[in-house]
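Only a single protein chain was left out; the remaining protein chains are all shown in position.
Per-chain numbering from 1; labels A, B and C assigned in written order.
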Amino acid sequence: MSAPLDDMYRDIIMDHFRSPRGRKQLPVVDFSSNGRNPSCGDELKLQVKLEDGIVKDIYIDCQGCAISIASGSMLAETVKGKSIAEAKRIAEVVKQMLKGENAELPNDLEDLDSLQGVRKFPVRIKCALLAWVTFMEGLEDYEHGHGEGNVTTEEDK
Amino acid sequence: MSAPLDDMYRDIIMDHFRSPRGRKQLPVVDFSSNGRNPSCGDELKLQVKLEDGIVKDIYIDCQGCAISIASGSMLAETVKGKSIAEAKRIAEVVKQMLKGENAELPNDLEDLDSLQGVRKFPVRIKCALLAWVTFMEGLEDYEHGHGEGNVTTEEDK
Amino acid sequence: MEQKIQNEPLPLRSRLTPIEIERIRADFPILEQVIDGNRLIYLDNAATTQKPRVVINAISDYYRKYNANIHRGLHYLSERATEMYEHTREHAARFLGGVDPSEVIFTRGTTEAINLVAYTWGEQNIREGDEIVITEMEHHANLVPWVQLAKRKHAVLKRIPITPDGYLDLTNINEIITPRTKLLAISHMSNVLGTINHVADLAAKAHEHGAVVLADGAQAAPHLAVDVKALGVDFYALSSHKMLGPTGVGILYGRRDLLQEMPPFNLGGEMIREVRFDNVTWADLPYKFEGGTPNIADVVAFDAALHYLEEIGMDRLRQHEMDLTRYTIEQLSAIPGIEIQGPKEVEQRGGAISFTDADLHPHDISTYLDAKGIAIRAGHHCAQPLMRVLGKIATARASIYVYNNEADINALIKALRGMRRYFGL
Partner (left out) sequence: MEQKIQNEPLPLRSRLTPIEIERIRADFPILEQVIDGNRLIYLDNAATTQKPRVVINAISDYYRKYNANIHRGLHYLSERATEMYEHTREHAARFLGGVDPSEVIFTRGTTEAINLVAYTWGEQNIREGDEIVITEMEHHANLVPWVQLAKRKHAVLKRIPITPDGYLDLTNINEIITPRTKLLAISHMSNVLGTINHVADLAAKAHEHGAVVLADGAQAAPHLAVDVKALGVDFYALSSHKMLGPTGVGILYGRRDLLQEMPPFNLGGEMIREVRFDNVTWADLPYKFEGGTPNIADVVAFDAALHYLEEIGMDRLRQHEMDLTRYTIEQLSAIPGIEIQGPKEVEQRGGAISFTDADLHPHDISTYLDAKGIAIRAGHHCAQPLMRVLGKIATARASIYVYNNEADINALIKALRGMRRYFGL
């Protein structure tokens, strides 16, 4: 066995998996982005409505494992209402945390800390990353005036 | 060790190796044939003078191992003076003998029996075969009116 | 339209008994492993099988007593090593139903065997507009080489679809296999669905049109008695590591006349007759296709694997697997939320059993089972196009082999029930 199951499937994660946030479709969106991990078959659709530099609302539909669903749900919950800059910074921190780099989460976001357990299951890290990378990619494309992003977190297999 | 050395390098063979017969070049020839075993580097040139259906004289120049040289020398000694039909029959018997098939040597040719020992050294069988196969090939080409034969005994590696 | 296999079940008295299975299990050192307090339950046999002691020892033995480079060596070790290496080739030739040893080419595995055909026969024979027929259930190894060959040659890739229950759908087969068909490349047994395809019938049909037939036997050869002549295929590929043998060894069987016409694949030592700076001639079969030092030790040890399988008997092995597959399917079907892919009739399938859970991704299933000491595989099983056809993003797959028993399946079933509770389903 790789590591105790509960290290990965923590209560907070299980809660997000069972009742994922951000599943309400949005009537109007500013940008959308798709993420896929072909080797898992994971597919993630993400749409964002901005207002005055704030993430007004976010829709995430993830077909994937508990980790990718929970991670997407946590993203939706976290960035909603945050400024673009703040959302970006959080996504960056989560990415670093998952990649095992030293990264300090803001105090009010300790829920995200529960994603740490995934690091003990190296093949699942890309599942946890998918939503965050897809979000950042979409945002970047939006800021540079590109179209819809297409992302995967399988770069390093 | 594969088999006792003396099984292969019998006295008769050593004698033929040290003083190979048939090394005198012929002024006129009826056919010639070349044999090669590329993996050994063995090269064999054979020339035959016929007269009234008899092998009048034979020249063999073999660049190769003791076995191929001795075998060529024994060929030269054996077939010289024999009728073509008889020479063919002997070559066929030697081939069969080397390939491990049941083959009876004529009584007066028991020297050739000393080639039997080569069978205990499977990789060397093709060395012993080379002269005989080259001779038969040359004869056949001659009888069918073809040009110079080119032979190898490495068919089965 | 589906075709079914007619199987005479083995009489009960000649089946493998639980005691025999216990004895077989005892031959596999890894099955004694206890991981974090759980006995290892290995149900990932379609990915690779475990090795009996005789195979492991054959490798050590080779290196302790005989190791040398083969062919052309005129010393004792080299002669012995060559003999042992060629002995496996003769054995494999018999194992495949009695083909000529020169038709047996050692490769790294099924993938290399199929690529060899694509690079040599394919490169030489496929032309613009030609048609290559595959099925929807192919493993990437029997798919990607043909997708790329078709692209390179502007040939057409056609596929035989599958029915909802995982058989080949032969309704329109006469529109698929036609006079334009140059190659039929088909899995003998699916690694996802378990389906045993009717290779002989399809090969006959393809041959009517003069096509060449390649069967991917990676999954079939470990579980069925294979007679390539009876199947009527021109090429047959398999992997040692999926049939108790070492990794790094596979076989390409090829019909002699085809092999003879094909250019060589890996160029270098051993596969030449004569080399000049401006011209090279090739060695005879099978050496022409074995350039470079082969994986000698593992080829030698593969012999022990074939021997082990023959000692059990492929028919008894098959009967045991059918019985266990039936049991597994019954038990799995009774778990709410679990859906099984592929044929339900065990005569028509092998013991690679793919399933999904309505609420859980296969990766979560696999991670959960791993925590209970149960090894299965989850994902696309190198068959992404099939996943799309099935409408699944992935499946979980439990796959059995001769050393598995009901206790293994019971552990799996118990864990799957526990899993649904764990995830609150």
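The rule we apply is simple: contacts are C-beta pairs under 8 Å (C-beta built on N, C-alpha and C of every residue); 3 or more make two chains touch, one makes a residue touch a chain.
Being a predicted model, the structure only gives us computed values, none of them experimental.
Undergrad: Pick out which of C:I21, C:I114 or C:L170 touches the chain that's been left out of the picture.
TA: Considering the complete complex, C:I114 is the one touching the chain left out.
Undergrad: Which candidate, C:I35, C:A200 or C:I335, sits in contact with the chain we can't see?
TA: With C:I35, C:A200 or C:I335 as choices, the missing chain is touched by C:I35.
Undergrad: From the listed residues C:R89, C:H139 or C:H223, report the one that touches the chain absent from this view.
TA: Once the missing chain is taken into account, the touching residue is C:H139.
Undergrad: Just one of C:G194, C:G217 or C:P246 touches the chain that is missing; which is it?
TA: C:P246
Undergrad: Touching residues of chain B against the unshown chain: what are they?
TA: Residues touching the hidden chain, for chain B, are 1-2, 4-5, 8-9, 14, 17-18, 38-43, 63-68, 121, 124, 127.
Undergrad: Going by the touch rule given at the top, which residues of chain C touch the chain that is not shown?
TA: Looking at chain C, the ones touching the missing chain are residues 29-30, 33, 35, 40, 42, 44, 47-48, 50-51, 55-57, 59-60, 63-65, 67-69, 72-78, 108-112, 114-115, 118-119, 139-145, 147-148, 157, 159, 239, 241, 246-249, 265-270, 272, 274-280, 291-298, 363, 366-367, 369-370, 373-379, 382, 384-385, 388.
Undergrad: In the whole complex, what residues of chain A lie against the chain that is missing from view?
TA: Touch with the absent chain occurs at residues 1-2, 38-39, 122-124, 152, 154-157.
As a working rule, only the chains that are shown with their structure count from here on.
Undergrad: With chain centres taken as the means of their Cα atoms, state the distance from chain A to chain B in Å.
TA: 81
Undergrad: Mind checking the centre-to-centre distance between chain A and chain C? Centres are C-alpha means, answer in whole Å.
TA: 39
Undergrad: When the C-alpha atoms of chain B and chain C are each averaged to a single point, how far apart are the two points in Å?
TA: Each chain's C-alpha centroid was found; their separation is 48 Å.
Undergrad: Do you know which chain A residues sit against two or more other chains?
TA: Where chain A is concerned, no single residue meets two or more other chains.
Undergrad: Any chance you could list the residues of chain C touching two or more other chains?
TA: Touching at least two other chains: none.
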